[in-house]
Structures are given as C-alpha cells and as structure tokens.
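For this view, one protein chain was removed and the others were kept in their places.
Order as written gives the chain letters A and B; numbering starts at 1 within each chain.
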Amino acid sequence: MSLYLALIGTRDNPLYEMEIKMDPIRDFCPFIVHSALDIIEDLQWKTNQLYFKNIDNYDNYSISGYVTPGNIKFMILYQNLRSDEAIRQFFGELNDLYVKTLLSPFYTINEAIRSKAFDQKVRMLSRKYFNL
Amino acid sequence: MPLEYDLLADNTINKSCLEYLLIETASISHEATVQVCDNENVRDHEQATASAEGNLTEEIGYNIGLKLVDYLLYLQKGKNGTGTPKFDQVVNIMKFVCKNVWESLFGRQIDNLRTNHRGTYVLVDRSFTMISRLDSPLGVQDTLNQTRKHYLWYPCGIIRGLLESLDIDSTVQAEVTEFPSVSFHIQTSK
C-alpha cells in the first residue's frame, strides 16, 4: 500500500503534499497528478459531484480526485488502498480539515498550507482509513 | 485547539457583538491608515475620509467573502446533504448569494434580484438585518449616516470577495433606498 496526496489551488498551484511509501516514483508524483488535472476539470463541469474515482492510471497506480465547491482539488495517487468507501470518507474528512484551515484568519486562500497541525491530522487520517 | 472545532454544530452568539465590532472597525480605520505612516498619535476619528473608512471594513468583509464558498457549501452538505450548485453562469452565483449566503449570514434571503444581462446585478434586501434595529436619537438623517458609515461596506466587501473567489471581478456599492431597505449594485466584468 502506498499513497501520494496533493492539494491543488484554484490556479493549479500546489498547496500541500504528502507521500507514504511512494519510493519508486516519488519524484514523479507531482507530474503524474498534475497531468490528471485536465481530466478532472473536464468532468467537474458535467456533474455536481465532488468525488471522482479512478480517473486515470500510471503503471499500477491509480489516481482519484475530489474538488471542493471553491475549486480546490484533492488528488491522490495510490496503490492497493482498502476500499472506495474508505477513500470517499478520507476525502470527506480532508474537506473538513481544509475548511477549518481556510477559516484561520492568518491563512489566505491559495496559500501553501504550512500548519503542522494540519499535516499531523492528514497523517492520522491516512492511518485511520488506509492503515498507512 | 486548531482543527478540533465542530463546524457543523449550530453555535450562536449575541448579534450585538458583531455590531459593536463593526462600529469600532469603522472608527479605527482612519488611525490604522495613518499609523502605517508612523504617526500614531492621531486620534481624530472625524477626519477619517469616507473612502479610507470604507477600505478597512470593506477589506475585512472581502477577506471573509473569499472563504465563504467552501465554508458554506461544506456546511450545507454536512447538515442537509445538499449537493453543490453549479456555478457555470454568473446568475447562478448571484442566486447562491441571494439565498444561501444571505440566509446563513443575515438570517433572511434577498427579496429581489434584477439584472440588465450586461453584467450588472441589483440585489434588494427590504429589511437588512444589520441595520433594521438602528434608530438614532438624533433622527432619521443620523440613522442613515450611521448606516452608511458602519454597516454597508462590510456586506459589500463580502460580496466582492465571494465573487472573486469564483474568478469574477466586480465592484459592489450599496445604498439605502427606504430604511431599512438596502440595494446592492454589483458590476461584474463578465
């Protein structure tokens, strides 16, 4: 099991990144995920759902995404994660964390998320949902 | 603690708190502007120009507005399971402002939305809650002055910030037509 997560801002700018056990392709993760942004941008205007599962693949890694109403994208690149439902719930809780971070008065929209508390919480979520 | 807060809980406080804060914000804006120039002893609030005053309160509303789409729609989904509205047309965004935003912030919806289909939108709130209780002992004219000074820049900033977070540049102005009715004039570039 392995996971790379990136939060992408409204100008396709990276806000936050995290990876667990992605060694073989670690350096390419941002590029792989970035190349899937177009796919998600095509899809998001056709539906009002937030979660887009399995939109692309790279070798034997899958890519899924989630778009907040304010157009912030949560992208994951992963191998052998437990279940769809776990991914959906992971994104849901991540949305909660993102909104709370956004509401902090010293955080500006589209700014990189440097909060240690945020990073810790995201890692907790990865343990909770994916045993990582 | 950071990130421990329950966003979906229905927490309330006394509305006066916000009113007091906005009044103070309007009166310090002049000082704040001056103090940037290292002149901190200026205490004469009366000298504050309407625009300088507007800038700080408007700026504060604007910073809130930037964050509202993600916040309010997250709440709505969590509380009512409602899906995200489609923001493919500006008019849909305006409807969102009139209904969801106004309801969440001010407890009631906008009464009337008009557009000239060339980028101008007019939103009329016939009883804007931030001002509906105002009644200056100095008379109607003073009530109107207080309203303009303290309470209108804030919602204007909120609207401008929200639109900008959805990539729409705008200028927003408000006027009191017949107290406590307020019209918001939004000029968008799209």
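Quick note on the criterion: contacts are C-beta pairs under 8 Å (C-beta built on N, C-alpha and C of every residue); 3 or more make two chains touch, one makes a residue touch a chain.
FYI, contacts and distances are computed from a predicted model.
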Protein name as given in UniProt for the chain not displayed, "Cytoplasmic tRNA 2-thiolation protein 1", "Large ribosomal subunit protein uL14m", "NADH dehydrogenase [ubiquinone] 1 alpha subcomplex subunit 12" or "Trafficking protein particle complex subunit BET3": "Trafficking protein particle complex subunit BET3"
Contact residue for the chain not shown (choose from B:Ser104, B:Thr120, B:Ser136 or B:Gln173): B:Ser104
Sites on chain A contacted by the missing partner chain, in the whole complex: 100-101, 103-107, 114-115, 117
On chain B, residues whose C-beta touches the chain left out of the figure: 1-3, 5, 7, 11-18, 20-25, 27-28, 31-33, 35-36, 40, 56, 59-61, 63-64, 67, 71, 104-105, 107, 133, 154
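Rule of thumb we're sticking to: only the chains that are shown with their structure count from here on.
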Of all residues in chain A, those that touch chain B in their complex: 10, 45, 48-50, 68-72, 95-105, 108-109, 115, 117-118, 121
For the chain B and chain A complex, residues of the former touching the latter: 1-3, 5, 7, 63, 66-67, 69-71, 73-74, 78, 83-86, 88, 165-167
